[in-house]
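Okay, structure first, notes after.
Left out: one protein chain. Kept in place: all the others.
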Amino acid sequence: CITVDAPDKPIVIELNINITQEVIYRLATDVQQNIDDNPEIF
Amino acid sequence: MATQAEIEDPISERPRRRVGCWVLLALAALLSLGVLIAWISREDLADSLISSELAKRGIQATYEIESISGHREVLRNVVVGDPKRPDLTIERAEVTIGYGLWLPRIESVRVVRPRLFGTYIDGKLSFGALDPLLFEGEKRAFEFPDMRLTLIDGRALIEGDYGPVGLKLDGKGHLQGGFKGELGAMAPRLAVPGCSPVRATLYGTVAIEGRRPAFKGPLRLGAVSCPDQQLQLARAGFQVDVRADEAFQVFEGQLGLDVGATRFAATQLSGLTGTSRFTWRDNGLTARYELAGSGLASSQAVAARLELDGSLRARRNFERIEIETQVDGSGVGLGSGLDGTLADAAKSAGDTLLGPLVEQVRRQLASHQGGNRLVADVTVRRTGDRTSVVVPDAYLRGRDGATLLSLSRFQYATGGTEAVRLAGNFSTGGAGFPRIAGRMEQDPKGGFELRLSMAEYAVGSSRLAIPQLALTRRQNGTVGFAGQIIASGALPGGRAERLLMPVSGNWSPSAGLALWHDCTELRFEALQVANLTFGRHRLTLCPARGTPIVRFGSGGLRVAAGAPSLQLAGRLGETPISIRSGAIGFAYPGAISAKQVLVSLGPAATASTFAISDLSAQVDKDIAGKFTGADIRLSAVQLDLLGAEGNWRYADGRMTIGDARFQLVDRINPARFEPLSAEEAGLALIDNRITAETVLREPKSGREVARVDLVHNLNSGRGNAELAVVGLVFDSALQPLDLTRRAEGVIALAKGTVTGTGRIDWDEQGITSSGRFTSESLDFAAAFGPVKGASGTVEFTDLLGLTTAPSQSIRVASINPGIEINDGEIRFALHNGEILGVEGGSWPFLGGTLRLQPVEIRFGVPEERRYVLEIEGLDASRFVERMELNNMAATGTFDGTVPLVFDTLGNGRVEGGLLTSRPPGGNVSYVGELTYEDLGAVANLAFDALRSLDYRQMRVQMDGSLTGEIVTRVRLDGVSQGVGAKKNLITNAIAGLPIRVDVNIRAPFYQLIGVSRSLYDPAAIRDPREIGLIDAQGKPIEPRSNGTPSVPEPPKDPIADEAVIQRRESEEMP
Partner (left out) sequence: QRDPAYEAARQAGQVGEKTDGYLGVVGDQPASIQKMVADINIKRRANYAERAQAQNATLEAYALTQGCVLIGRTQPGEKYQAPNGTWQTRGAGAPQRDARCP
């Protein structure tokens, strides 16, 4: 059978998780609403 | 006869004189009786002769001739007049005739028991039938016939106007010399005009010497009471010794006088004795008299003994009278009336400086009572109806010889056409008595003027001096006065020292007293009103239009005065006070009003000032009124009370202010707090201590901020104020910004209630203040983000300076600097309201605690701030559970630090965050459905490994923006397959191999959390329309052509397509 000799260095498993979302577009309407709700601070 | 009493009222003399002449008439009638007989016999003794004579005279007479001879005729039972009511009856008459040269001459007549009846009506004496005989006679002066008469038991009765008078005469002797007889006259009810009938008796000897008749003997009168002249005499005895000349024209003689208790109007005399020598000649009377009255009592004066000696000259039947008298009274004293008025004066002036002075005069007079001597010489002249009294000088001397009162060149004239004249000088003196010198004189217009001055008269602390005072009495009866007085002593409600006061005004019985008709300048060395004392000052008071300043009449005392301005400096108790005011008006009863009043209280350097624009008050028992527009600057406390108004009351030494309103303003610039409005404030000033209590409200919202109780000692400048914040509610209506500008840009959107107490103490060194403030739950937004549910108590060591005690701790329900952290506790200290020294904070954090290391934050200064968070004992499983990663499981406990950096805007970044697991490590496993497409050998291995992975050590590194994206690098060491992981060839092969798993998660920390939830929870996925991916019609919104936001383009990422993963449930890998 095949033997895999353990490499002296640990096997590095690298995972890159990138979580982004198309944020800006999602918020466009809420932002408009926010101005109307709080006119005194905008 | 002129006695002291008579001088005052010459009118009463007439009845006495009439009585006197009455006696003379009676005497004349009797004597003429003898003459009658002689007349009859002398003419013609023959019976027929007599009867013819009588008949010739129409005299009806009957008689019996006992015997007639050449020398003697004896008639019996002579009856003259109507036999039924004879005018004259003679029992027996003997006439002896001598023959002179050529005419028979009657030598002597002897009459036995003659009875004569006469009447005296309307001043006419009539003896009935005898009148023609008696009164017809020649007009020659009456002369006694040259013959001897013997009268035995001669009686006469005269009735008439003055009541019946019975006379009895016995006597014998030659009518022109040597006749002696006894006369007795009795008038039981002698009628004296204006008086009740008097019982009068006269008894004495009658003698004729050298044709001059004389009478000597007592005249006694019984009780005399004359209501008209208010004269009563108990009894009066006169020792008469009078001689007349032949023709009864001249009377002279002596009169001894002894009158009993006399009462004339209000004057009483217990007795009057004296002698007088008088001559009456051709209707003129001159008399000298020495009279002594005893027991004189009148309302003005009393005297034990009053000796009057002097002379009286009357001419033309009393038409001109001149009386001169030397008066010498001893035991002279104060009359009860005078004493009464002095007593009243003392009582009414009781509480002023006049009280003790008048009382002293009364006491002195009382002590001198009865011991004084009055010496005066008085001349009274009366011509027609003009009477004048002149007193060249008169002295009243005390027992010790000092002159109490002296009068000189005194003249008084009244009556007749000329006006009343009065002039004279007087002066008073004597130990204990005021020394007054005065001059009275006539002024041409008919009034008279009295000028007087009084040297300073002092009793105890009351002193009064009258440099000069002029009283003028005008004809209409009003008395005008002008002068100056200098007074020291008690005034109603205060005291004055050397008060120099010009006095001008007038008094009239109808209008009463009116004082100061125009502006008057008062000067005083010191004036004390209640506990206000003023030093030397000059004050000008002006009357209101048309009314005098002081009026005291039927309407009672009314005072109304004003001053264009007022400037006084003095002391209130021991505190220096200076008062300046504009126009000030004062009326009693009535009101005080003053404009622009400026009062400064306390030593100049630290004086508190009260500037009041309008002050008014009602004045009666105590003074109460209103004030508006007052600005009060308390020096000790750097605070101002502006626009104060309210009402005030001053009563028995206490000044209280009620329901006052004012704005409390911080005098320091920039102000430590915004103006607060005080309502229903109450203030009291008692003996130099100001106590005040009020409710301070925020003006716009009217919400109560704090209750203040203040005590301030004006003198020492020491005081304290206690603040009670019962419930300060912050909400949309009231924000910290409204209370203090310093909160602007530091704290906003506060919501919640703060309670607490504060105390401020101040003295000459300075101000210290402290306070404790608590809130159950307070939300607010700060630069680093919103804070919710802050609670706890903060201890301030310097409240005004906003400095807290060290290590204050508050609990915070949640704080969101980007990530919401809950249930934290922060220990901090605030310094000067600017530097927040955070000593530490700890949060329970996922099974462990998150601890904030000490940091210093400077408020209001935009600066970068560094915090270091320590995590200790983070329980991975709690982490997973908190993050609601249902499909994940993890164990292991982590420690580490997360340094945070907040930029000037308050955005937080993690820089070099590191968490490491504690030995022996833990397990990470993914229990959710996991499908994977072509991930490459290694990736697939990883996934499988992820199913359950034991690790010996996990290290998590974090960097990035809290509000943005955080890069998290997870390194797992000592990895081995955990229980439940699918074993496969590779996994078994490498089971023993040292595997290190690095997971780099680049995701918004937030999204990390948000994403993971959506990984497995469809509900978490939002409606694309709602999140802007497709528009309302479902068309996808084309992203802008120029690229996506700055977030770097993510590499293709297996995990990212989670949606894809979810749908393929099956697991293709072997």
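By written order: A and B. Residues from 1 in each chain.
The working rule: a contact is a pair of C-beta atoms (placed from the backbone, for glycine too) under 8 Å apart; a residue touches a chain by one contact, two chains touch by 3 or more.
In this text, all values refer to a predicted model and were calculated from it rather than measured experimentally.
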| item | value |
| --- | --- |
| Which displayed chains the hidden chain touches across the whole complex | A, B |
| From B:375, B:529, B:749 or B:813, residue that would touch the chain that is not displayed | B:749 |
| In chain B, positions touching the absent partner | 737, 741, 744-749, 781-783, 785-786, 816, 818, 820, 860, 862, 905-907, 961-965, 1004-1007, 1010, 1022, 1027-1028, 1040, 1042-1046 |
| Touch residues of chain A, complete complex, unshown partner | 23-28, 30-32, 34-35, 38-42 |
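As a convention for this text, only the chains that are shown with their structure count from here on.
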| item | value |
| --- | --- |
| Where chain A and chain B are represented by their mean Cα positions, the distance between them in whole Å | 89 |
